[in-house]
Structures are given as structure tokens and as C-alpha cells.
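Of the protein chains in this complex, all but one are displayed in their positions.
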Amino acid sequence: MTNYTFGSDNHSPVHPRILQYMEKINTGAMKAYGYDPVTAEAEKLFKTIFGAETEVYFVFNGTGANILSIRSFLQPFQAVICADTAHINCDECGAPEFINGVKLLYLPNTNGKLTIDQIASKLHGRGDEHHNDPAIVSITQSTELGTLYTLKELKEITEFCHSKKLKVHMDGARISNAAVALGCTFKEMTTDVGIDVLSFGGTKNGLLMAEAVVFLNSGAPVWIKHLRKQNMQLMSKMRYIAGQFLPYLQEELWKENAQKANSMAQYLRKELIEAGVEITRNTDVNAVFCRIPKQIKAKILPLYFFYTWDEDADEVRLMCSFTTQEQEIDDFVTLIRETTT
Amino acid sequence: MTNYTFGSDNHSPVHPRILQYMEKINTGAMKAYGYDPVTAEAEKLFKTIFGAETEVYFVFNGTGANILSIRSFLQPFQAVICADTAHINCDECGAPEFINGVKLLYLPNTNGKLTIDQIASKLHGRGDEHHNDPAIVSITQSTELGTLYTLKELKEITEFCHSKKLKVHMDGARISNAAVALGCTFKEMTTDVGIDVLSFGGTKNGLLMAEAVVFLNSGAPVWIKHLRKQNMQLMSKMRYIAGQFLPYLQEELWKENAQKANSMAQYLRKELIEAGVEITRNTDVNAVFCRIPKQIKAKILPLYFFYTWDEDADEVRLMCSFTTQEQEIDDFVTLIRETTT
Amino acid sequence: MTNYTFGSDNHSPVHPRILQYMEKINTGAMKAYGYDPVTAEAEKLFKTIFGAETEVYFVFNGTGANILSIRSFLQPFQAVICADTAHINCDECGAPEFINGVKLLYLPNTNGKLTIDQIASKLHGRGDEHHNDPAIVSITQSTELGTLYTLKELKEITEFCHSKKLKVHMDGARISNAAVALGCTFKEMTTDVGIDVLSFGGTKNGLLMAEAVVFLNSGAPVWIKHLRKQNMQLMSKMRYIAGQFLPYLQEELWKENAQKANSMAQYLRKELIEAGVEITRNTDVNAVFCRIPKQIKAKILPLYFFYTWDEDADEVRLMCSFTTQEQEIDDFVTLIRETTT
Partner (left out) sequence: MTNYTFGSDNHSPVHPRILQYMEKINTGAMKAYGYDPVTAEAEKLFKTIFGAETEVYFVFNGTGANILSIRSFLQPFQAVICADTAHINCDECGAPEFINGVKLLYLPNTNGKLTIDQIASKLHGRGDEHHNDPAIVSITQSTELGTLYTLKELKEITEFCHSKKLKVHMDGARISNAAVALGCTFKEMTTDVGIDVLSFGGTKNGLLMAEAVVFLNSGAPVWIKHLRKQNMQLMSKMRYIAGQFLPYLQEELWKENAQKANSMAQYLRKELIEAGVEITRNTDVNAVFCRIPKQIKAKILPLYFFYTWDEDADEVRLMCSFTTQEQEIDDFVTLIRETTT
């Protein structure tokens, strides 16, 4: 039987306390579409955590969060600057272009990240009617390559962007892993460094299916609810989405889960190194990138599913989640050792 | 405290057996995006129920199901024929036009329904490059007005449509209520009468958030998975969506819930009539439309939430769900009696 | 050989003075995309004619003008209220929905026109995220049925619309015919009665291909040039489009041509009546609608091309243009007389 642990953090199940909470609120009729007391409580909680000006809008999935974030701050004749590795560029089947109509100006990433110089390089000729005018810079924290922007880097980027009339969107599909790794609060990593809008991810860290668009420093557009509805991201029984964030945030389940995932990645990295496997990138959060030659991969893959990152370079990605077990790692590394020798 | 029972069937909670099942499958890592054994089992079950040619694609919500259904069978320069009361026309904030690019040719409904003559009236001048060519007829079963197409009517419509090279989409947000009322199986009401694609709704009848696009007689387009992904309707932890349909369909929970809702509507209708309230439409399924004068409504609404259907005609809509209690109905009607006199 | 005179006013050729003017400006290199002195002169002329606040943007065709007008004042989650007969609803292959993403709320026309009561009927439940919020009312002057709004009606509509925060768009594909018929200036029929944005048509009245979006009382959106470019309506050699409006407006060619077309329609109407043909609508401008039974039509159509308006009612549309000749009308009516008897 194949083990799917290292395939992705979204291969993981739901944390039991989340399902328990869903049972707890599963009583009686409540108004739909977010006009219920559970959602109201969750909305209030986001203000407590991210700052009083915060507005939160719950959506179904990460792509939905990113698309709504982008649509909130730009028109179809404008552009989003992002890294070539960005989820919005690689993994959303062109939804940014299809739904939002916009152009993505994607740049070669530097260790999964964008630099200010790169952003600046895309700001020539603004206002020319033949070009899409950049309006948003989208960064991912932690990045698709398992790396991190420091708080200082984030602040410098937002300051630069705001000075150029650009909004900053953070794709926080793995924001909890980032916060744990940086040892900071969500607010310190978003509101305080000047992020305008955040895709706050929960699904990859123990929630059933719960993502949110969080407006921090610029407010939400007046028509945000229409945008969400037209984007097919408005759920009727919202209490079961919004409600998941209550135990997740109040009981610091996000931290507990992310710490588990991150530390498992460190353990996996250490074990792989000891087994002689070449690590190819930093392991800032819960992803380990390493080199597994094709002939070895062919033998392991039927037993342990994971994704190849770079076919030519034999680079693969191993993700850990809050349910990854040391024993699974030990078994996996043992198999690699056995296969290699 | 306001009672939200009669507001909508999506104000209802989740059936406990659904949450229990979600706990049951909440074990270990599984591949995401539908490549897991739970989803595979659900897909197989849909084939059992709707016929061997069936293909099912799970989505987040009813709007998502309708938009994907439509996109599957038409190009943006084509048109959808529907009733003016259709959910796609009234309640999706223009997602059919925005996402699919298409024109809706909406016609004045006949008791919530479309007739063949009406459809035929929109088939002039086909092929003219100045006009959107009709490609799909979309009908709702049961309708937004709580009425039903008979199996004979459905068959006549699909036969007419197919003879005119039109596909037929059924918005089945309340398909269980319809099947129970007609005393037929899902297959008899869809595949057997020639429906091409169905939005199969579960959320309004006890599921947490689970809808499906079901291709019946025409197959799905080759690129259906790309369409779903680009439409932001692909969930990573699909087992928790697809899985809900297992107990729902296997244990006939759909029937149990819909019977409860429909019979509560009959009881409500009877009690309202006895209380002298004017009923304005047939009560074929779980909705009761009646006349409540403004001054009475003003007193009741703070205690019992429901939607006004026609402001000018004092017509309101009272929905029953699988959790509606006789006691709630009794209390509600008593209040009306007291307020009226 | 078929005579195409009565098919449409866009079947007509270009007025010779227009081609002469194009030759006149056909000298030397000029900056492209509207940054040339001919376009500057035309822009100035529109200000002279429509008022100092006017902004004009030239486009290729009437559909391009309507789509850009609409896009200028609404977002995709909003709606346009129009008559069912509106060109934007019937004859643009769904470009309003496809390009602008919006919903058209079309209403049964009253003699080709919208009434305030009808507009008001579509303003229920504004702000509800499930519905497209109406943002623009689009009227056609003269209408697709050859009728006219009076100046008083126009003023009442714009006042009502503005009080409801709705912009008013006028599709002026035949605005010259309307101005001539009402005996007023363009400004009196647009700026002065409160129109916000106008599709100013020239092609149907003697220009080669020249239409313009004219912003009157509300200014143009900041990004109007990007919208035009992204809508594929920006021409490089703009002098040849913009320039046509110079002789057209300065030498009152618009009036001369429209008077000719309108008076030919009156003559045609008179002759048809004398020949016993049933006229079905008012002939306010250059269109005559009348009843020609199928068997007669079958004989005439190979010789004189025209469009059937209502197949069931045997109603046809006969358009006159600035090149329609009395002799053509005489011959046509003679043929009808001969065919009828």
C-alpha cells in the first residue's frame, strides 16, 4: 500500500478537534451565507489577531482566495507581478487570467522569492495604454520552494511597492508554517509589515477546507461580497467553514500543527543527509527538496508517493504535515538507503 | 431569539450521520484532488445510481455546479435558455455571464417552469453571427417556485431540445425533494428522460457542503477537469466532499431527509390554510408560498425569519427542511393567528 | 440584379466628401494612435458641439462603441437595464456579456422604448450580493423600431436614473436621424438632457467607418484609453477615422444626409400606404415597418433585399439612407402593386 504522507501537506486528514467543533455548532437553523453568529465570532477573532481594521471573507480554497484577493485590487487591464514559481502562475490553470482577465508579469525567482530590483524592472512605461499597468505584487510566504521572506524583507518590499502605488498580496497557503519558523505572530508578518491583502490558508495545516481573504491595511473594496459571490466562492452553510477557524486560532492549533510539520521536515532533512541524499534547498518550513536519481525513485515511488520538482535535475519535493510520524520518516529513509546500496 | 427554520433549507444544519462519516474517513494521508479511494467509491456509486455511462465531478456549491455544467456544453458566443426565475438568472450575481461569457435568454416562467413553445420561440435565426446561438436549455427540478416538472414533461422537453441540437441541463439543487414527491428514482428523473447534465445538490438536504456535476447521456467534455480547476471548484481534500455522498446515497438519507422536509411543508400548508392564510402556489415539495400582509409580517419577522418573494403582492416564501419540527410550525401558525386577529 | 437600398442604412456607400477629405489629410507621417493633429482637431470639435466638458474616444464600429461605453461605467457584477429590442441585447452576439461580463436586464419595449416604471421595476433588492446591481440604463435614440424619445422623455429618464445612482448610456447609431427629426442639436438631445455617455454613430449616415464614445456629463474613467486598447478598438492610423468627423460635423453633412434619409422614409411610407400596404409602426426617422405577406415577399425579395422583422406577423423593415432615390422607391412600390394584384 502506498504511503501518501510526503506527497503534500494537503494529503493530510483533518485535525480531530476541528471535526469535534463542527459537531458542536451543528445545532439548529442559522441564517446562511455568513449572516450567522459563528461566522460573526470568527470575523471578530480575525480582527483580534490581525488588527482592528481587518476584514475577513471566507472562501473555499486557496485558488479562490488568491483570485478574489487579486480581483479586489485590480482591473483587467492591469498586471500582477509575481515569481515564476508562484502558485497563481503555475498551479491555478490560468484562473488569474481567465477570471480576473489580468496579465501576470512573472519573474525568475530568487530562492522562491522576489527582490525589489526585480519588481522595479517591471515598472517602466507605466500609464502607456498599450501595456498592462502593474497594480499588485504577489508574494508567497512561505514560498513554493519552502523558503521564507524575513520580516525585514517583507517590510522593504511593501514600502517599495506602496511608494510605487502597488498593493501587496501575500499568498499564505502555508502562513502558519512561516509564522512558526520566524517565531512571530500572524500580525507581525502581515499587517505590521504592510501587507494589503492576505490569502490565509488553513487546509494544508489541519482544517477541512477553510481559507480566507484577509484585508489588512487598505480595507476591502465596497463590492467585495459581490465579487466573492460572482467568483462562486460564497458558501451557504458558512458556519462550518468560518467556524473551523475558532478552535484553530483560539486554541493555537495552527501553531501546534505547523510546529509538528516543520520539525518533521527538519528530522527528515537530517535523516536524508545522514543517508547520503543531496539536499537541494533550504528547509525553512515543512518542505524538503532533495536529489533522488531516477532509478531509485522508480523503486520508491510505488511505496511512497511524492512529487518530482525538476525532472532533469532529479529533484523531488517531500512535504511534511502535522500528521507525519517519525516512524514514517525512518521507514522511508531506510528504504532509500536499501535502494541506493 | 429569531427562529431561522423557514428562511431556507440551507439554513438547516448537517445531518449527524454525515459528520459521523467524515470522522470515519478522517484517517491518514490520502492523495488530494480526487485521486483518493473515498472519491473513487463515490464516483462508482453515482454510476450505480444514474447509469453506467455517468461521470461525476464534485464541486463546492450550487453556483459552482451550474456554472461548470453550462461551461461544459457551450461556448461564450452561445446562449442558455432558462426561466426568468432560474437560480442561474436571479441568484448567482451574474456568474453565468461573467465566468461563461454567455447570454441568458430568460423567459417568463409558467408556474416556475419552461414550456416547449417558449423554448421554440427562441430558436429563430440560428446560425446568424449577430446572435448568440442557443445551445443549452436549463430547467430547475424542483423549481424555484416549489413546483415540479412531471416525468412526461421532462421527456418531452429533452426530446424537443435534442431534435434542435440543444443540450438539457437540470439544476437539481432540490432534486431529492423532487424525487420523493414524484415517487421516482434519480435515474428515472434524469438519465431516463434524457437530461444531459445535472447539478446534483446535497447541501440543502442535510449535507455539509457537497454538490456535484453529473454527466448522464452525453458524456463529459475531454477537458472537464481543467474547466473545474480553472473555475476554482477543485478541492484538495476531496474525500470530505465526495465522501458525504456515500451515506447520503447508500443509506437513503437523501430520501429520509427530503420526505421529512416535504411532509413538513404539507403540514405547514394545511395549518396555514386553517389559520386563514392565503396560499399562493402549489406545494409540490418543501416550499410554501403564501400571502402575509405587511403589517403582520412586520410583527412576525423579528421572531421568525423568512424571505419575501413579491413585495407588492405581500407574497412570502416559507421553506421547510429535514430538521423542521411540527412544534415550530405550530408555534409559527399560532403567532400568525394571534397577530392577525 | 438585387437592389440593396432598403436592407439597411449601412448598405449605403460613403459620402464622396468624406473620401475627398481623407485624401486631403493623406500627406506625410503623423504620430499614430490618436496623437496626431487631425484627431486633436476632431476632439476639439466634439467639445464645441457637445459642451466643454466633453471627451471623445474614437472606435471602429457601433458594437465597439457600446461595449466601451458600458465598460466605462460598470463592473462585471453589475447590470445594464435595456429594452429587449436594444442592439446590445439582440445584435452584438453577446459581446456585452462576453467582454464586459455583465448581465443585461432586458425589458419588453414600449414602442422601442423604455419607460421609467419599467426601469424602476428592476431596482428591487439593490446591494444584495446574489444579484447584479443595475448601474447603467441604455437607451437607443432613434430606437431599433424607428421611433424616438422626446427631449422631455429623455430628461425625465436621466433625472430618474441619476436619482437612483444609475448612469444613462445612449446608443446613438442613428443619432443624426433623431436630431433631424426632433429639430434639435446633438447637445440638446444628449448633454443638455443629462446623458452620461453616448455611442455616436457615423457609419450608417455616410461615413466610411467611424464611431465614437462621447462622455458628456460624468467625465470618462481615468483608464479609458487602456479600456479602449484592451477592447481592441484602438486604431493606429486614427487620423482617417477621427478626420471623417471634421467635414461631417463642420459642414453639417450629418444633417444633410439624415434629412435625406428621413424624408425618403416619409415618401416610402406615403407610397406604401397609397399602394394599400399596412404600415405597422410610426415612421419617426428613416425606417418603415410594414406588413408584406409571405407569398408577395417571396417574389420581391430576390429583386429588393430587406430584413424580415417578425416572421409570424409578416412584418418587414425597410430602411432608407442618404443615397436612397425616389426612383428606387417608385420602382419598389410599383413592384409591390404588381405583385399584390
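For clarity, chains are labelled A, B and C in written order, and residue numbers in each chain start from 1.
The rule is simple: a residue touches a chain if its C-beta (ideal position, glycine included) is under 8 Å from a C-beta of that chain, and two chains touch if they have at least 3 such contacts.
Note that the structure is a prediction, hence the values are computed from the model and not measured.
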**Study point:** Residue, one of C:Gly64, C:Gly146 or C:Gly194, that touches the chain absent here
**Key:** C:Gly64
Check your understanding: Which listed residue (C:Thr54, C:Ser176, C:Thr203 or C:Thr283) would be found touching the missing chain in the intact complex?
Key -> C:Thr203
Revision key, fill the gap. Considering the complete complex, of B:Pro76, B:Gly112 or B:Pro247, the missing chain is touched by B:Pro76
Review point. Just one of A:Thr85, A:Asn132, A:Thr191 or A:Asn262 touches the chain that is missing; which is it?
Key: A:Asn132
**Study point:** Among C:Pro16, C:Gly183 or C:Pro302, residue touching the chain not depicted
**Key:** C:Pro16
Point to revise | Residue among C:Thr48, C:Ser236, C:Gln295 or C:Thr334 touching the omitted chain | key: C:Ser236
**Study point:** For subunit B, residues in touch with the removed chain
**Key:** 33, 75-77, 129-130, 133, 223, 225-230, 234
Study note, to complete from the structure: Interface residues of subunit C toward the undisplayed chain are 3-5, 7-8, 10-14, 16, 19, 22-23, 26-32, 60-64, 67, 92-95, 98-99, 203-204, 208-209, 226, 229-237, 240-241, 305, 321, 323
Check your understanding: Can you name the residues of subunit A that touch the chain not displayed here?
Key -> 76-77, 79, 90-94, 97-98, 101-104, 124, 129-132, 311
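Heads up, the rule we're going with is that only the chains that are shown with their structure count from here on.
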Revision key, fill the gap. Heading the list of chain pairs by contact pairs is A-B
Exercise for review: Could you grab the centroid distance between subunit A and subunit B? Build each centroid from C-alpha atoms only and quote it in angstrom.
Suggested key: 33
Exercise for review: Could you tell me the distance, in whole angstrom, between the mean C-alpha positions of subunit B and subunit C?
Suggested key: 41
Check your understanding: Residues of subunit A touching 2+ other chains?
Key -> 226, 229-230, 234
